[in-house]
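Just one protein chain is left out here, and the rest sit where they should.
Here the chain labels run A and B in written order, and each chain numbers its own residues starting at 1.
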Amino acid sequence: MFKYINKKLRYGFFRLTEQNNHPPKPEDDSKKTQETLISGNLTADLEYIRKLLGTSSDIKMHEFRYGEDFQLKGALVFVDGLVSNEILTESIMKPLIMNRNLSPFQTSSMQKTLDTVRQTILCSGDITEKYTIGELVESCLSGDTVFLSEGFDKALIISSKGWEKRSITEPQTESVVRGPREGFTENFRTNTALIRRRIKSANLRLDHMSIGEKTDTNVCVAYIDGVADPNIVDTVKARLKSINTDAIMDSGYIEQYIEDHPFSLFPTVGYSEKPDVITARMLEGRVAIISDGSPFVTTAPMLLLESFQTSEDYYIRPYFASLLRIFRYLAFIITVSAPAFFIALTTYHQELIPTTLLLTIISAREGTPFPATLEAIILILSFEILREAGVRLPRPLGQAISIVGALVMGEAAVTAGLVGAPMVITIAITAVAEFAVPDQSEAASILRIIFLVLASVLGAYGIALGFLGVLIHLASLKSFGVPYCTNLTFNHNMQDSYIRMPLWFMSKRPKAIVGQDKTRNKTNTPPSPLSKNSSPEENP
Amino acid sequence: MNIEKSRISPLQFMFAIMCFIRSSSLLSSFFTPIVNQDSWLVIIFGMIVSLPVLWIYISLSKAFPKSNLIEINDLVFGRIGGKIISAFYLWFFFTLTALNLRDLGIFVGKSTMSKTPPVLIIIVFILLCAWAVYYGLEVVTRYGIVFILISSAILLLSFLVSINIMHRESFLPILNQPLKSYIQGTNIITMIPFGELVVFLMIVPYVDFKQKKLVRYFMGGFLLGGLLLLAVILRDLAILGNTLKYFSLPSFETLRIIRLFDSLGHMEILFAILLIILLFFKVTLLFYISLLALSYWLKIETFRPFILPVAALLVAYSFIMFESSMQQTAFAREIIPFFWPIFEMLLPFITLIVAYIRELPKKNREKEKEDVKV
Partner (left out) sequence: MLNKFKKFLFLLMVFILVFTASGCYDIRELDSLYIVTGMAMDKAEQPGLIEVSVQIAKPGALGSGGGGDKKGGGGEEKATIIIDSVKRNVIEALEALRHDSSRTLFMHHNQVLIFGREQAEAGILPYLDASMRDQETRLEVMVLVADEKAKDVLNTEIKAEKYSAVGIRRMVDNKRSISKFFGIDLLTLVSKLTEETTSPLLPIIKIVEEEDLTRLSLTGMAVFKKDKMIGKITEYQLRGYSWVMGELKSGYLPVKLKQGSSVMYVKSSKNKLNTIFKPDGKPIMSMEIEGVFSVGELMGFEEMDTKQIVDELKKGAEQAIRKEIMSCFKSVQSMKADIYGFGDYINKHHPKKWKTLKPQWEELFPSLELDLKIKVEIKDTGKILQSPQMEIGRLS
């Protein structure tokens, strides 16, 4: 059977590749256009552009006259909606048309005229010269305004990006009580600006590349030179370059193309929506990948413990932060294994339940029709369905669904004697605990079912084997050359792993990730009132 | 030929030794009926007796820092002699693995799954071990530290919880048994967990040692592991008292008695899982070492294709070894004390002496220097 599927798949692949290879002519054509130089004949050039871009309604070509006695002919090409109207009128159109001093006869060469336009007339900080139609079209499509003029064989590209965009808002996914509330947006520049604003170091690098044959998405590899390990930076860049696809819709695409272990349940590439988190990770030596159109910034390499850390851990004092972190570990263990333990205890190891509790559980289960395992699976399934429905529905409706699902159905099922109340409680705890570690919730949902099956087949022995299996798997994972559970196993940097030590104590950056610049603080002594820096008034 | 490319840290090595010894606490019933309330003394005796044995191991690995046991044999005894002696070791490693595998099957059967056929328990287990071994030494030893910490935490917890049911009187009278039983007990404890450390000679070359620290980490692992074992026996003895000798799994029985609170259940499930984890560590390590030895012996590039066949052989071997657990205990008490010393003391000692006579370490060093120069 597999052979058959395999054959089918291969056939499909073949066909796909064939289709891709089949029409070579337009590709040659487009290559030609990319190399076609601007002729200098305005109408011919415009005609050519029009042919390339087709009959799209949002492409505007505005021809006008300017200069002394309006002797010069010019044209602006831009995409309506991508350019800012304000920039277009105030900084480009107005100065060009209002200026009467520019005379074609005053200038000795064409280069000089264009320089004058660029240097004295246009009010913009980002103007470049382009010579081919291809470049011209490209920049026009990414929101710049193209200025062509009769008789000149080059064009001025004036930066005028200004489309409608979402403003910076509090992120939906990683809300905090204490800490910055701004989140990344879908706008590429805003995102890089948010990072740049937080790291005012000259060593911050934002290396640009574009991925996707059709979408041509802007992607930026951000890292701090010296802090990031150059090997990791190179690996990230190489993997990004090797992505061979036509579209990048979200940073999720990039994550899946560059991760080390595509078959693993655990994510080996991290992400965040908050600039403070991303900058903190970059300061630990990680590399961030910002992709246009996605408010989630990807980071690599990722360690397992990263999922259990939140930005707030570092903003509040260490005791409570450590406690919370331990709770998160517990929550993860509970969400993965609570139903499994319940099944193992009630179907294999009843001797381990305290006598009175056992009698209570028995009387609750008396008369329920299904075996315990089936009951657990039914409940887990219905919970997952409820959650999915709640997420996709409009918010007010989602709440209604959860009330109907959780309260009405759960309560009714218990009173009707279809499921036992202890099982409902177990699944409920499991479901709540899942949200304490959102990064690993996908892995947790699947692991939970695996553990459940193991427990129902082999009892506690199965659970032990399951844990060992997960541990082996985790030990074998690597993220960009860094072992996935590095500081889980007391190798180094334990000051920020199971618990969070005080900030002044974390003087070293994570050894496994970081490049040359290894120290964070010069000294790791606690702040003391007697130190030289403190003002004398503070000392009583 | 370099099969194992990854290197482990000295700390990992140390905790691997600790884990290895700690997991032997399961087997305390081999000597508890012989020496009863003096079981703890026997462990101390065993540790003292083991010191010179360890010295042999350490000097061997110091003399040949870059070769494992099989390579040392080849260097010291020549190609053919080395092959023959290595074959004995190979058998020893496989037997150890199979023995531990069997112990696990029996333990799981006795403690939790009384009706499940042990074959299935063992097959599932060895598959998991095979998976870990597939990834190599780094994965095999990775969690030693975590396992030791967890087991120590549980040990500490059980001490705290059971402090009111411990009896000082349980240890009395001290040294009131025939000399013979002490010798027998010491011999067993020396041979079973401590002498088995000879297997670590296989992985010493893959540890990132600065030479001087080898002694520290090897001895550290041995002493700490021994202390953990001692603590376990002390606890069992203090709680079970003179009934210790009746039980085939004393620690398990102890944990069954301990109650966290009056109504809150029993800790034995924790203990069972913990022991399975520790045994997993031991079996995986032994399995890995057997495979490593096999591949060096056969001079093959990788042992990966051998993992599953060897696993199948081990399962079969562990089943045909003994007919019953009584036979196994008898084997542990009567045969191991005379048979194991050959591998754990005699052969390493001979190797050391021959190497000394042939002045081999020196040659070796010169060779290394040449290598460096080249």
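One rule holds for everything that comes next: a contact is a pair of C-beta atoms (placed from the backbone, for glycine too) under 8 Å apart; a residue touches a chain by one contact, two chains touch by 3 or more.
Predicted model, so just to flag it, every value in this text is computed and none were measured.
Contact with the undisplayed chain is limited, among A:T360, A:S402, A:S441 or A:S507, to A:T360.
Of A:I334, A:L458, A:L474 or A:M506, it is A:L458 that touches the chain left out of the display.
Checked against the hidden chain, the listed residues B:S6, B:N242, B:T302 or B:Q327 yield one contact partner: B:N242.
Residues touching the missing chain, restricted to chain B, are 110, 112-117, 120-121, 123-124, 127, 169, 172-173, 176, 240-243, 246, 253, 256-257, 259, 262 (touch as defined at the top). Where chain A meets the chain that is not shown, the touching residues are 2, 6, 9-10, 263, 346-348, 350-351, 355-356, 358-368, 371-372, 453-454, 456-459, 462.
Everything that follows uses one rule, which is that only the chains that are shown with their structure count from here on.
Residues 348-349, 351-354, 356-357, 458-461, 463-465, 467-469, 471-472, 475-476, 483, 485, 488-491 of chain A are the ones that touch chain B when the two sit in their complex.
The part of chain B that touches chain A in the complex is made up of residues 9, 11-12, 108, 112-113, 116, 121, 124-125, 128, 131-132, 135, 138-139, 142-143, 145-146, 149, 263-266, 268-269, 272-273, 276-277, 280.
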